[in-house]
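Every protein chain but one is kept in place in this view of the complex.
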Amino acid sequence: MTDQSWEIPSGAAALLTVEHLTMRFGGLVAVDDVSFAAGTGEITAIIGPNGAGKTTVFNCLTGFYSPSVGRLLLRRDDRNFLLERMEGYRIAQKAGVARTFQNIRLFPQMSVLENLLVAQHNVLMRASGMTVLGLLGFASYRRAERAAVEKARYWLDQVGLTALADIDAGNLPYGAQRKLEIARAMCTGPALLCLDEPAAGLNPTESLELNELLLFIRNEHKIGILLIEHDMSVVMGISDHIIVLDYGRKISDGTPEHVRNDPTVIRAYLGEDEDEELPPEVMADLAINGEGDAPAT
Amino acid sequence: MAVETSDTAPPPSGLDVTSILKDAGITALIAFALTIPLFGFRLVSLGTGQGIGLEQRWGLVAISVASVFLGRIALTVWQEKRRTMPREAASHGWSIKRYARPLLAGGAYALAGLAFCWPWLPFVDRWLLDMAILVLTYVMLGWGLNIVVGLAGLLDLGYVAFYAVGAYSYALLALNFDLTFWQCLPLAGAFAAFFGIVLGFPVLRLRGDYLAIVTLGFGEIIRIILLNWYEVTKGPDGLSGIPRPSFFGLPFKRNPPDGVTSFHQFFGLEYSSIQRIIFLYYVILLLALITNFFTLRIRKLPVGRAWEALREDEIACRSLGINARNTKLTAFSIGAMFAGFGGSFFATRQGFISPESFTFIESAIILAIVVLGGMGSQFGIVLAAVFLIGMTEFFRELEHFRMLAFGAGMVAIMVWRPRGLLAHRDPTIRLNGPPGDEIKGSSP
Partner (left out) sequence: MEYFLQQLINGVTLGAIYGLIAIGYTMVYGIIGMINFAHGEIFMIGAFISLIAFLLLAALGVTWIPLALLLVLLVAMLFTAVYGWTVERLAYRPLRGSFRLAPLISAIGMSIFLQNYVQILQGARVKPLQPVVQGGFEVMQRDGFTVSLSYMQISIIVVTLVLMTAFSLMITRTSLGRAQRACEQDRGMAALLGINVDRTISLTFVSGAALAAVAGLMFVLYYGVIDFYIGFLAGIKAFTAAVLGGIGSLPGAMLGGLLIGLIETFWSAYFTVEYKDVAAFVILVLVLIFRPTGLLGKPEIEKV
């Protein structure tokens, strides 16, 4: 067990602190005593082989599962939220944790713009006086709606979907759907953005655009980004901090440089023996220099 | 009954007579198996104390099997024709879609105009007016249920329960506390909405199909309670003598009690029972239009968008900070409220209510109107209500055939156009101006 301290790279404040997170499903321990931290204004990536428990960590963070053990502390504007005690929708609403899904979950029969307005539901709901003022057509609600549309337009501009704002989200091409999901999450005004494999299914150009979008969000909006990703060009290219999970346990934690050279990580990806398969680009990125037990590809 | 048996076989290039005949033969064989027991024999009473006997009807079996055989051949040929038809020719028929929007808008205004003038049209007699009232009642119920099913995607099979709550609230309040229709209407709506909240609170977190069964159960529970709580509801005898509505305090009576001016006296008209009917017509028209405007308006509000979003993906909604349960609850209770209004109207129109009027089949009819019209489509619901209720009334003596067609129609609609006949959905808000030539996302 690497007892690598999981302190945050200097300059970033601890936005999310996960301590001893454990999630059991019956006899299966999907996440086993995982602790890490993620800071504001930085991109934290969670990587690991399939079945390492990455998505389970996300589901605990965003309230879809309630963890068996552990503390999930989120600090936002000097307020502390214990995520493990909050209902799912309140985590998004109060603590400001927004997420995307591995298999895209848009509202396919609603237009792109409507998707982004639904994301601003709580703000608009308040402005519409819990519907009553809105029904009566109060000007304050109309102003709030205009502001919401402007916010939506801003994010549509960022992801390049402004021209497609009025078509059904389900009719967008795959790559655009991924971007829209990120834009939708950003429209909730989050403090922490959790992205579950955002680059899955993207072509190299789209992948590059995604990198830029995530860097833009980090640099301009100064929020924390938590990222699950298999695409090492994304992970190594933009992450400030990487956490490696394997069989539900944390095996490494640190800068990309550190993780890349961590022998535990290399072993986890390659296995003790040589019969583990590894995508060639991962091997290239992990900078393996053919030390005998790497499979020749 | 047409049964496709060869959907996995590779499509033949042309019409292969032997395979068509074989296919039709198999279908006919299945039809034979289906029809022998129930068509071939009919259980008939042999008179009192004699038990029952069987009557044989082989002709009916032969006719059904033959028509299934021929029908299957016709279907195959037609499908083949359609498949091999050039693509442009096939899509040509759908170019109507481009004109759909103005056509629908025009149709809606024309229909609204017709509805306003209806009682004064020369050919409209008492029967047609009664019919129109009935149709409008169902239009209103359809619009109310549409909020629950069409917008929020909650399959409510017990909608009639709220209709019953509205009807009984009005009847009991009016009979026991001498309240007028207009005083009771909001109360009945509130009661129904309250019931919606009480029933919905525990069950709305259930998955769609469980929710359907539970709401069905609630519908039945309410009916059984109405049947058995004799002291209050008079059980199967029902409540009679429910007061009729008055026109701003002016009753529609030939001989009003002393000190009360009746409608015809106030306006110096000859007394006629049709005055009350016309008044009822406008009451239900008003109620229906209120339902419609409410729906159109709330769709554009955050809560309306949240309903539709919940219908599309509940998990995504949660991840965006939407309180799914409360949002569903609003849809459920608002839908219930409109059913309550409708129920009060029903009670005041009939003057008599009994649990008989609130069976599951009523819920199914309202649901069928919503489904047939196209879930979420206000105009489609009007057409569906006119069609279904109109048909029903025209073929009154064929009661069971009509319910047969009704059930078959629900299946057919789901198979061919699961989103309903008019399933067109316009976004509630647009960024890039009115719909133009941009890539239009057309619903399938």
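Each chain gets a letter, A and B, in the order it is written, and its residues are counted from 1.
Convention: contacts are C-beta pairs under 8 Å (C-beta built on N, C-alpha and C of every residue); 3 or more make two chains touch, one makes a residue touch a chain.
These numbers were taken from a predicted model, which means no experiment stands behind them.
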item: Of B:160, B:216, B:317 or B:386, the one touching the omitted chain in the full complex; value: B:216
item: Contact residue for the chain not shown (choose from B:75, B:289 or B:403); value: B:403
item: Positions on chain B where the hidden chain makes contact; value: 1-4, 8, 30, 33-34, 36-39, 41-45, 51-54, 149, 153, 155, 157, 202-203, 206, 208-210, 212-214, 216-218, 220-221, 224-225, 227-228, 315, 360-361, 364, 367-368, 371, 400-401, 403-404, 406-411, 413-415, 418-419
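FYI, only the chains that are shown with their structure count from here on.
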item: CA centroid of chain A to CA centroid of chain B, Å; value: 44
item: In the complex, chain A residues that touch chain B; value: 62-64, 88-94, 98-99, 101, 105-111, 113-115, 117-122, 124-125, 128, 131, 134-135, 145, 149, 152-153, 156, 162-168, 170-171, 184-185, 188
item: Of all residues in chain B, those that touch chain A in their complex; value: 294, 297-298, 301-303, 305-306, 308-309, 312-313, 315-324, 330, 425, 427-432, 435, 438-441, 443
